[in-house]
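Everything on this sheet refers to the single structure shown next.
Left out: one protein chain. Kept in place: all the others.
This part shows chain A:
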Amino acid sequence: MSKKVLVLAEAREGALRNVSYEAIAAGKQISNGGEVVSVLLGDSVQGLTAELGKYGADRVITVEHPHLKQYTSDGYGQALLAVIEQENPQAIVFGHTALGKDISPKIASKLQIGLVSDVTAIEGEGDAAVYIRPIYSGKAFEKVKVKDGIEFVTIRPNNIAPFAKDDSKSADVSSLSVDITNLRTIIKEVVRKSSEGVDLSEAKVVIAGGRGVKSEEGFAPLKELADVLGGAVGASRGACDADYCDYSLQIGQTGKVVTPDLYIAAGISGAIQHLAGMSNSKIIVAINKDPEANIFKVADYGIVGDLFEVIPMLTEEFKQLKVNA
């Protein structure tokens, strides 16, 4: 049976996040030939609807309201429940982002349905869809299916490939007017710490530093390499605890879980808690002075050496590669 699938599009700083397109692709698979409806919320989002069509959404529904300029669970909850009521979907896909993690349990609870969080892969289509998700911080995986009711899942960014952009495609766009009232949370301020550069959880390349980075300044060469590769800088708990960087960069069991195409661990020993946050990356490169460091056990490629020598050389070499490409 084909399904109508509602997928949430997420904008950040006026641009759609990749996970919006990944959710469309996941939605298509779950729909088994049915319709994928992308929902976009905000105070002014009309300019973003065309992109969703190009990435495969059949329809786009916008809800615009001044109270949706900033995310609150009450505001988004009211808007999304109104869309769900109108559309009556058989499946729903959100990104497993800060926003998706916060709002999805509220919606699931309100609708009295199950929710499969943090899905990294989907097997099968339609009614046969089975969701794969990491448990025990990625040390194991489980396959989950929804027994009855709406199939509601959140997908981990960077794991389900979006469709290639097709400029010839477009989606029907409609808007729904929702009265957003009685917000119990008032956002006073958002202090951006991660605004410079690429979002760590969505980055295709992550350059992470550990205690071996030795100081705040020690992160500079890592940043330079990240810039050349269009990636983001991350850190181990050790580096954060030592005050070399902000906790917002921490990757691991506590901290962020990342699954980039390329993870370069510089001066990171590879404690099990750190591995939990990055071991599912596609390719792992370890750079460490200690040849016995645990990180080499999970690395695809390793260089035994001083990161302060290796990283700048790598930066130069990648620059050359780009020039030649």
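Quick note on the criterion: a residue touches a chain if its C-beta (ideal position, glycine included) is under 8 Å from a C-beta of that chain, and two chains touch if they have at least 3 such contacts; residues count from 1.
Quick note on the criterion: contacts and distances are computed from a predicted model.
A chain of the complex is left out here; the name its UniProt entry carries, from "ABC transporter permease", "Electron transfer flavoprotein subunit beta", "Potassium-transporting ATPase ATP-binding subunit" or "1,2-phenylacetyl-CoA epoxidase subunit B", is "Electron transfer flavoprotein subunit beta". The hidden chain makes contact, of the residues A:Ser104, A:Asn158, A:Ser236 or A:Ser269, with A:Ser104. Residue-wise, the contact with the chain that is not shown comes from A:Ser201, picked out of A:Thr62, A:Ser201, A:Ser236 or A:Ser269. Note that of A:Val144, A:Leu176 or A:Ala242, the residue touching the chain absent from this view is A:Val144.
In the full complex, the hidden chain is touched by chain A at residues 73-74, 97-98, 101-102, 104-106, 108-110, 112-118, 130, 133-149, 184-195, 199-201, 204-205, 229, 246-250, 253-256, 261-262, 272-273, 276, 279-280, 282-286, 291, 296-305, 309-310, 313-314, 317-318, 321.
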